[in-house]
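A single protein chain has been omitted from the complex, and every remaining protein chain is retained in its original position.
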Amino acid sequence: MKTATEYIDSLRRRNLDLWIDGERVDNPVDHHMIRPSIESVAMTYRLAHLDETVRLATAHSELTGTRVNRFTHLFASPDDLVDKVSLQRILGQATGTCFQRCVGMDALNALFIATWEAGPEKHERFVKWLTEVQVSDEMLCGAMTDAKGHRRKRAAEQPDAFLRIVERRADGIVVRGAKLHQTGGANAHQILVLPGGTYREGEEDFALAAAVRADAPGVTMLLGRQPSDKRRGSPDAGNFTFGGQEVVVWFEDVFIPTEHVFLDGDVTAAATVLTAFAGFHRSSYGGCKPGNFDVLTGAVAQLAEDCGVSRHAAVRDKLIEMTHLTETIHGLGLAASHKSTQHVSGVWQVDPLLANVCKQNVTRLPYEITRIAEDLAGGLLATMPGLGSFDHPKLGAIMNNITGGKRRAKLMRLVEYMTYGSGAVPLRIECMHGAGSPQAQRIVIERTADWTGRMASARKLAGLE
Amino acid sequence: MKTATEYIDSLRRRNLDLWIDGERVDNPVDHHMIRPSIESVAMTYRLAHLDETVRLATAHSELTGTRVNRFTHLFASPDDLVDKVSLQRILGQATGTCFQRCVGMDALNALFIATWEAGPEKHERFVKWLTEVQVSDEMLCGAMTDAKGHRRKRAAEQPDAFLRIVERRADGIVVRGAKLHQTGGANAHQILVLPGGTYREGEEDFALAAAVRADAPGVTMLLGRQPSDKRRGSPDAGNFTFGGQEVVVWFEDVFIPTEHVFLDGDVTAAATVLTAFAGFHRSSYGGCKPGNFDVLTGAVAQLAEDCGVSRHAAVRDKLIEMTHLTETIHGLGLAASHKSTQHVSGVWQVDPLLANVCKQNVTRLPYEITRIAEDLAGGLLATMPGLGSFDHPKLGAIMNNITGGKRRAKLMRLVEYMTYGSGAVPLRIECMHGAGSPQAQRIVIERTADWTGRMASARKLAGLE
Amino acid sequence: MKTATEYIDSLRRRNLDLWIDGERVDNPVDHHMIRPSIESVAMTYRLAHLDETVRLATAHSELTGTRVNRFTHLFASPDDLVDKVSLQRILGQATGTCFQRCVGMDALNALFIATWEAGPEKHERFVKWLTEVQVSDEMLCGAMTDAKGHRRKRAAEQPDAFLRIVERRADGIVVRGAKLHQTGGANAHQILVLPGGTYREGEEDFALAAAVRADAPGVTMLLGRQPSDKRRGSPDAGNFTFGGQEVVVWFEDVFIPTEHVFLDGDVTAAATVLTAFAGFHRSSYGGCKPGNFDVLTGAVAQLAEDCGVSRHAAVRDKLIEMTHLTETIHGLGLAASHKSTQHVSGVWQVDPLLANVCKQNVTRLPYEITRIAEDLAGGLLATMPGLGSFDHPKLGAIMNNITGGKRRAKLMRLVEYMTYGSGAVPLRIECMHGAGSPQAQRIVIERTADWTGRMASARKLAGLE
Partner (left out) sequence: MKTATEYIDSLRRRNLDLWIDGERVDNPVDHHMIRPSIESVAMTYRLAHLDETVRLATAHSELTGTRVNRFTHLFASPDDLVDKVSLQRILGQATGTCFQRCVGMDALNALFIATWEAGPEKHERFVKWLTEVQVSDEMLCGAMTDAKGHRRKRAAEQPDAFLRIVERRADGIVVRGAKLHQTGGANAHQILVLPGGTYREGEEDFALAAAVRADAPGVTMLLGRQPSDKRRGSPDAGNFTFGGQEVVVWFEDVFIPTEHVFLDGDVTAAATVLTAFAGFHRSSYGGCKPGNFDVLTGAVAQLAEDCGVSRHAAVRDKLIEMTHLTETIHGLGLAASHKSTQHVSGVWQVDPLLANVCKQNVTRLPYEITRIAEDLAGGLLATMPGLGSFDHPKLGAIMNNITGGKRRAKLMRLVEYMTYGSGAVPLRIECMHGAGSPQAQRIVIERTADWTGRMASARKLAGLE
C-alpha cells in the first residue's frame, strides 16, 4: 500500500491537462489552490500506516490475498460497511473537508455488482482491473454526472450533453462528452467512468462504464472555483492544510482499450450501477460529514470557552443541538450499513431505505448546524479584517484589541471557511447535491417503503378487515 | 410461555384495587375502558406463538435454558437489542398504540446491571426472582417516576413526594408513596419498583428497588384519563381493539419481603439503574413509535387513495415525508442497538449517545408526522358527526353523502384517535416525556459527546497546534 | 345591539332539527355538549356592551347610521380590518377557543363585493338583507364547503356531493345538498350559503349564495364529535365555560324566497366570493389563534411557576419561543389588514399575499406551540386520573400528593383540552384546514407573487441586462 508521500510523488508523474480560469496549470501538485486537496486525499493513505487507524483504514482482500487500502476494497460483510462509515468520520475530523476518495470506493463496489449482472466476460475483466488497482493502490475518481442540458430532452436529442461512445473499434472504444462535479479529479490516477442516468433501448451509446487514465490523451480538466479558494496558503485560509476539489472533465474523442471497458450498451446493468452506487454513497455521507461537523462544533465550542461564555445555558444548548444533529446523521449512516444484505455477487449492499433517509437528512440538518455555528461564532465572523494585519505594528495592536489575539482570529476564520467560504462546498452544496439531489432520495424512499402493509395495518385497526 | 388467552385469564385472578374517577372497578379485564389496553399487552404473548414472529418474540435464556418471551429476556448480544427494536416495530404496527411491556423488559435489564454492582447477595436474589418471572412469563410494570412535588426541594424535604422505605423489618421492608405514569400498571402481575431519581448520602430510604404483586395489600391504582377514553367500544373508538394505559400507583405502607428487595439504600447502584434504564428505554422508542406511525401513514395513504388524490404531487410528497421521519427514528433505534457494548455483568448496553439522540428526535419528529397526517386527512377529521348516525335511516344517508361511506369514516376516526384522541397519549405525550423529558436527553448528549477531541481537531485545522 | 343574554334567549325560539349520534336534541341551549359553544358566541355580544371593549367590538354602520356589532359590519377602512384582528385576539383570550362568529362577518363582506359585481339588483337585495341583520344583530353561520365526493370528478358528475339548486320557482329557489364544517351552525340564527368551489359554464346550479333561517323546513344539522366532548360540564372539562362547535348541515329540498337569494348562476361572481372570503378569513386567523395561544402559554407559564421551575433557562426559553411564534402569526394578521386596498364597491380588502402567508404559518407554527406546551406541562398531562377523584376521601389525598393540589390539576386539564382534547379542534385542525387547507394558500402565494420582477432583478444584478 502506498504511503502518503508515495501517493503525492506518484501524482507528479502524470501529464495532466488541467486549467484554472483559462490558464493551464503546469505543476498541480505544488499549486497553492490544489495542494490542500491533495493533502486531504493523502490522509487516506497516511491512516493506512498508522497504528491507531490501520484496522479501519485497511482490509483483507480476497482478490489479492493481502491487506489493501479500504478505499480499494470490496464490501465483504456488514462490518465492512460499518467500518467504512467509521473511517470516514475519522477522516472528516482529520481534514475538516472532503477527502475525495469515497466516490471511487463506492463506484467500484457498484461496478462489481453491475458487471456481475452483465455477465462473466465483463465481470472478469473488471475483477482483473480491480485487482491491479488494489495492488497499485491508485486513487480513483468516480465520474457519473453528465452535463444533461435541457431537462425535458432525452440524451439522444442532445448527445453532446452526455458522455457517449462515438466509435467502436476492434481494440476499444472512443468516447466524447463531459462529466461534471468530479470530486478529486485532478488528484486521481484513473477516472472510473459510470453511466449518469437510466437509458432505454436505442440509447446504448450512453450505457457506458470504463476506466481511463487521468492524463489520457484527449482528457481535459477544468478546476471548479470555490469561494475564497485563492486565499489558500494565505493567513486567511481558515483550514490551513486541507481542502476539497471538483473538476469538470472533458473527453475529446478519448480512446479506451477493451480491457478497461466494463459496460458497453447494457442498459439494464447501467441502471444497476446507478442504484447500487446511490445506496453506497448516500450512506457514506453518514460518515464524512459528521466528522466535518465535529470540527465545526469544536471550533465554536473553543471560541465560546475562550471568551468566557461556554457555561451560559443558551450557548450549551446550541452546542448540544449541533451534536444532536451531527449524531442523527451518523447514526443513520451506521444503521444503513448494519442493515445491509448480500448481493448474489458476494458484495454487501446497504439498506436502501435507510441510506436514502440518511442522505435526505444530510440535505437539511447541516444547514441548521452551520446556522448555529454562525450564531455562536459572533458577528466578527463576517467583519474581521485580514489576518495579515497582525504583522503590521500599528494594525497588529488594533487586531489584538478587537479579536483578543491570533488564536481567536484563526478559529473564527476556520468557522468562516466551513460555513460560507471554500469549505462550504463540502459542508453545504455537497451535502445537498452529492450522491443525488434531495428529490432523488425522495423517489427511492417512496419506492422502498411498504405502502401495502401500512395501509393494511390501518384498515385492520380501523375495524375494516 | 403463556398464550394470550392464558395471560388474560391470569389477570382475572388478581384482586386489584383499581379506581376510575372515584369509582372502584370490579372487573377490570372486561371493563370497556381497560380491555383494549389488555389486548395490546396480550399481543406480546400472541406473537410468541405465531410462526412468523416466534424468532423475534422469543429468545433463549441462559437462566432457564429454554426459550422465553423476549419481554422477560436479558440482552445477551447486540443482536438481542436489535431484535428488540424490530419486534417493537411489529407490535407497534399490530396495535397502533402502546403495548406496555417494554418498561418491564428494560427495567429488568437495568436492575441486572445495578444489582451486579450492588454485590453478589442482591444480584443472586434478583436473578432468582428473574428466573421465576421468565418461567411464569408474567407481565411487569416498571415503576420509576415519583410525584416529585416542588422541583427545587430535595426528596428529604418533602418525603411524601417520593416513594420511600418507612420501616425496615427482619423479613422485609415497608414502603409508602406514589409512582406516576405507570404504563400498563393495571394489566401487570407485578410492579418492579425502581428509584426515580439520584440520591445522596442521607437519602438512602429513597434508593429502593423491589418487586411487588400488583394486588398486594396497600397497593391502590387510579386509572389515568385520556381524551375520548369513554368512546372505547363505541362506533367512534377509532382503534377498535387496542389501547394504551397508565395508572397512578399508591403504596400505603406496603410490605415487601426481603427476597423481593433488590436495592435498599445503595445510592450508587440506584443511580446505575437510572442511567442503564434510560439508555435501554430511550432506544426502545426507536421501535414502537415507528410501528405506530406506520399505521398512521397507512391510514392517510388509504384515505388519499379512496378519494382519488393519492397521485397528486403534494400528497405524495407529504406521505414520503412521514416515511422519512419515521425511518429516521427507527434507524437511530437500530444504530444505538448495533453499537452496544457489554457490561461486565454480561448484559449488553446500547450506545448512550445514540440512544439519547434517538429519543430526542422522538420528542420532535412525531409532532411533524401527526401534523402532516392532520393535513392529509382533511377537515372532516374534526367535524364528522358520530358514526352511530350511520344506523339512523335519514341520518345514515346524510352520513354517506358527506363521508363517502363508513370505510372512510372509520379511517378518519382512526386518524383522529391517533393524533388528538385517546391514541395521542402514546403518539405525543409518551413520545415527549416517556423515558425522560427532552431536557434529560440533552444532558446525556452533552455528557457523552467528545468535547476535548473536537476542540483539538478544530485547533489543529486552524493551524494552532 | 343584542346583549349576551338576549342572544342566548333568542336561540331558544328556534325550532332546530339538530342531532347528536343519531339522537335528536330537544333543547340545544341547555345541552351540556352545546352550551359551552353558545357561551363562546355570547362573548361577541357581551364585549359590545363593556366599556373597555365597546370601541373594538362595535362600529359605525353607514347602512343603519348607528353603531352595530362589529361582526355584522362592513370593512369601511384599513383600521376596520386591523380592529377586527385586535378584537379577535381579545375574544381568543377570553374564550380559549373558537367563538364562531367570524365566518359570518367575513362572508357578508365577501358577498357585498361579489353582489356588487353581479349587478345592482342582487347588490341592493343583499344590502337590504344585511341592513336587517345589522339591526337584529343576528348570528350568521357562513356555509361554504360542500361534501365534494371524489376529488377527480367535477360537481356535475356527482351532484349530490355539492349543494345545488334543484328547482327554480317564481318566488324563490329550492336547494339540496350538504355543507360541511359549519362552525357554530347550531348557534346561528341564519345560514349564509356560499359557493364552495369555482364553477364553469353548465354548472350554474352550483353557483349559489343565499340566506336561510337555521330552522327552515328541510334543514337538518348533525353535531360534529370532538375528542372528550362528553367531558363538558364535568370536572375534567379543561375549559369549563367555553367550547367550539361544528355541524354538518343537510338541505333537504329547502325553499329560499327570492329576496334572500344573492347569487344564482353567476359563476364569475361566485368565484369572487371564494377569493374575497379566503382573503378576509385567512387573516382572521391572525387574530383569534394568537388569543388562544396566549391562554395556552399562560397555562404552562403558571404551571412552571407553581412547581418552582419558571426561572430555569430551558423553561424560559420555551416560553419565549411560544410567544415568538404566537406574535409571528399575529403580526402577519395585522400586516395583511394594514396593507388593505379598497374595492370599488367601497369595502376594504386585505392584502392577499400577506393574508395567505399569515394562514400558511397558521398551518405550521401552532403545532410547534402545542408541542412546547406538552413539553412544559410534563408527563402528568397524559396520566392524571379524573378530577372527580379529588372528592373521594382516600383518593383525594392521593390526588393531592401527586398533583400538588386541584389548581395544578385543573391547569393541566386545560392544557390537555387545548392540545389534544376537545379544544385541539380549534387549535390544530381548524388552524390546518379552516379557511382552506395549506395547499390552497400556496396556490394564492404563487399567483400573487411578482415572478417577473424578481427574475428581472436577478438578471440585472447578474450583469445580463
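Per-chain numbering from 1; labels A, B and C assigned in written order.
Heads up, the rule we're going with is that contacts are C-beta pairs under 8 Å (C-beta built on N, C-alpha and C of every residue); 3 or more make two chains touch, one makes a residue touch a chain.
Bear in mind that the values here come from a model prediction, so they are computed numbers and not experimental data.
K.L.:
Among C:A76, C:A271, C:C307 or C:L353, which residue is in touch with the absent chain?
P.N.:
C:L353
K.L.:
Could you tell which one of C:L50, C:A170 or C:L464 touches the chain left off the display?
P.N.:
For the chain that is not drawn, the touching residue is C:L464.
K.L.:
Which candidate, C:T64, C:Q302 or C:S437, sits in contact with the chain we can't see?
P.N.:
Checking each option in C:T64, C:Q302 or C:S437, the one touching the absent chain turns out to be C:Q302.
K.L.:
One chain is left out of this view; which of A:R364, A:R407 or A:K460 touches it in the full complex?
P.N.:
Final answer for the missing-chain contact: A:R364.
K.L.:
Which subunit A residues would touch the chain omitted from the figure, given the whole complex?
P.N.:
19-22, 145, 147, 149-153, 160-161, 178, 180-182, 220, 222-228, 230, 236, 246-248, 250, 307-309, 314, 363-364, 367-368, 370-371, 374-375, 378-386, 388-389, 391-392, 394-395, 398-399, 401-402, 404, 416, 419-422, 424-425, 428-430, 432-434, 437-439
K.L.:
Touching the hidden chain in the full complex, which residues of subunit C are there? Just list them.
P.N.:
82, 93-96, 237-242, 294-299, 301-302, 305, 316-317, 319-320, 323-324, 327-328, 331-332, 334-336, 338-339, 353-354, 357-358, 360-361, 407, 410-411, 413-414, 442, 445-446, 449-451, 453-459, 461-464
K.L.:
List every residue of subunit B that touches the chain not included in the displayed model.
P.N.:
313-314, 317
Note that only the chains that are shown with their structure count from here on.
K.L.:
Rounded to a whole Å, what is the gap between the Cα centroids of subunit B and subunit C?
P.N.:
Between these chains, centre-to-centre, one finds 38 Å.
K.L.:
Approximately how many whole Å separate the CA-defined centres of subunit A and subunit B?
P.N.:
Roughly 40 Å, centre to centre.
K.L.:
On a C-alpha centroid basis, what's the spacing between subunit A and subunit C, in Å?
P.N.:
Chain centroid spacing, subunit A to subunit C, equals 52 Å.
K.L.:
Which positions in subunit A are in touch with at least two other chains?
P.N.:
317, in rising order.
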